[in-house]
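Complex shown without one protein chain; remaining protein chains in place.
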Amino acid sequence: MKVSRGSLLPALALAAVVPLALSACGGSSSGGSKGGGKVKLSLVAYSTPQAAYEKIIAAFQQTAAGKNITFSQSYGASGDQSRAVADGLPADVVEFSLAPDMQRLVDADIVAADWDTNEHKGIVTNSVVVIATRKGNPKGIKDWPDLVKPGVEVITPNPFTSGGARWNLMAAYGGTLAEGASEADANAYLADLLKNVPVQDNSARDSLQTFIGGKGDALLSYENDAIFAQQNNQALDYTVPDNTILIENPVAVTKTSTHPKEAQAFVDFLYSDTAQKLFSDNGYRPVVASDATMDFPTPSGLFDITKFGGWTTVMTKFFDPDNGIVGKIEQGLGVPTSK
Amino acid sequence: MTRNRTSAPRWGLRVVVLAYLMFLLVLPVVVILYRTFQHGLSPVFDALTTSDAQHAYKITAIVAVSAVVLNTVFGVAAAILLVRHRFPGRRILDAVIDLPIAVSPVVVGLALTLVYGRNTAVGSWFGRHGINIIFSLPGMVIATSFVALPLVVRAVGPVLEEIGEEQEQAAATLGASAFQRFTRITLPSIRGALAYGVVLSLARSLGEFGAVAVVSGRLLGKTETVPLYVLDLYNNFNQTGAYAASTSLVLVAVAALVASRFLRPRGAMT
Partner (left out) sequence: MSPPASNDLSAGGGGTLAVPPLTGGPRIGGGRTARRGLSGRFVVGPTLTGGFVVLFLSVVVLIPLAVLVYKSTGSGWAGFWHQVHSPFAWSALKLTVVMSLLVALINLVMGTAIAWLLVRDRMPGRQFLDTIIDLPFALPTIVAGVTLILLFGPTSPIGINLAYARSGVLLALLFVSLPFVVRTVQPVLLELDRDMEEAAASLGASQFTIFRRIILPTIAPAMAAGTTLAFARALSEFGSTVLISGNLPGKTQVAAVFIYGKIQEDSVTGAAAVSTVLLAVSLVVLVLLNVIQLWVARRD
């Protein structure tokens, strides 16, 4: 009585393959237009502009160009997001915290090399680095030297994943220089500063959560993120140091986009008065002069990344994981001596 | 049983155990329910009906159901193999099936990325054929299958063993095909255990966080599942949304608990 179980197999195999095939379709139809001229764009951005994009996308969908466009969105640490796109995360529009994360995609042949050639140099929003403190600033932390005092805990994210962290450190470095320190002093300052950091989260948003959760005396933050926290009724104050860095956030359409026309329309919309105003409502400094609702004071000693020779130079000098100034400090940091 | 003399220790034990469960289990759930419905039903309703939320539910359902179907097919096949057949390497296979229990979800995600990522041999081959595995649904399904892998096998196996194969043999003697024997005899007798295993797998699959967090790319509106969405909302100070989404998952978990109580194989416990 030799009865084979073989006939079971096709049924089993079929049952196994169907869901995989289904999900494969779901995966590969990324951004595929499905009926009615609907287009789904994938927006991949760094961690903080989510609230702004929610409103901007809604506004975009009110316009003729955006009528039939929906979005999938991903937010996370700038460096992480950039690597994910380089590793195959589908994206039509990318916005990062800083230019080097865009450069990675240029190198990976995903973003065109001329992404920074529009009239705004590819930059869609500005901000500055601020020092956020507990409500009422009980420790009197106002400027860069206050951050390296003994017993002060500073929260700033990991510069090897977070764009915000790189802005923070360059602001601190430049701020110290502007206050009369030598380069060697400023290097030592960075080391002292990082010694006071008990936890380096992956992204600026994670750091904000850590700070809100009760850890640390000061938080180095995007101005927009500090404003965002206040808008959400979180108890924190912030100071804009006199000497701080201008943050410039780049945006681009990818070459790999399946809907480049729609993606470009969206990026164009980002520069419209409507979108720029919505950005400024959410704490960003607009790059296009508009009737911003918020008053953004210009710090007397504001500098930008060109002060240090631009990002390409800075990336090698400071953020090379093996030989950069920050890379070496991070290597040398033992277990933080926090309580 | 007259155990009056033990009533003091008994009360002591009761107090300790109840306090432990109270703080660890009951209060957290009560607090989240309270915080969710603090301002009434409508904010909860609003939070759960945003397009991102609905998409997250849809993705979660697709991923979980796919993984459960795969694991059910695998589980039944593996259980039949292990119980009904003797072959070299059987004990190894048996042991390997338990492996996923001991592997951290994050490690699962990393391991899958290393094999199926876009920059790997396998991943790029699929990429050239238009299929993304990592940062896409297939990767999420595989990750979910991994973590829930043993559940169906381990639910079905003991029952399969219990029923023996006399009936199947009899049917075979009467000329029933393998398929007939499976659908007419084997399946009905393992139905309860299978349903139980499926419920377990479904609960586990719906809630998977770590492995999916690594492989999904967390595209809101595309590859973001409800558990990922919860963290996302939480990080953006959208407490109402985070608590509402959490509560919806709590309710699913409770439903799974109740279902599993009914489906629990007989004789397990009162």
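Just a few scattered comments:
Think of it as A and B in the order they're written, each chain with its own count starting at 1.
The rule we apply is simple: a residue touches a chain if its C-beta (ideal position, glycine included) is under 8 Å from a C-beta of that chain, and two chains touch if they have at least 3 such contacts.
Because the structure is predicted, anything quoted here is derived from the model rather than measured.
From the options A:55, A:120, A:142 or A:215, the residue with contact to the unseen chain in the full assembly is A:215. Remark: the omitted chain is touched by one listed residue; of B:112, B:131 or B:219 this is B:112.
Touching the missing chain, out of A:160, A:238 or A:279, is residue A:160. Among B:47, B:155, B:185 or B:198, the one in contact with the hidden chain is B:155. Mapped onto chain A, the footprint of the missing chain covers residues 1-9, 12-13, 16, 76-77, 79-80, 83, 158, 160-161, 198-202, 210, 212-215, 334-336, 338. Listed here are the chain B residues that touch the chain not shown: 6, 9-10, 13-14, 16-17, 20-21, 24-29, 31-32, 35, 70, 74, 77-87, 90-91, 93-116, 142, 145-146, 149-151, 153-155, 157-158, 160-161, 164-165, 168-169, 172, 178, 193, 200, 203-204, 206-210, 213-214, 226-228, 230-231, 234, 242-243, 246, 249-250, 252-254, 256-258, 260-261, 264-265, 267-270.
One rule holds in what follows: only the chains that are shown with their structure count from here on.
Only residues 1, 3-8, 11-12, 15-16, 18-20, 22-24, 26-28, 30, 40, 42, 44, 50-51, 70-76, 84, 87-90, 205-206, 209, 228-229, 232, 234 of chain A touch chain B when the two sit together in their complex. Against chain A, in their complex, chain B makes its touches with residues 51, 62-63, 65-67, 69-70, 73-74, 76-77, 117-119, 123, 127, 130-138, 140-141, 172-173, 176-179, 181-182, 217-224, 232, 234-237.
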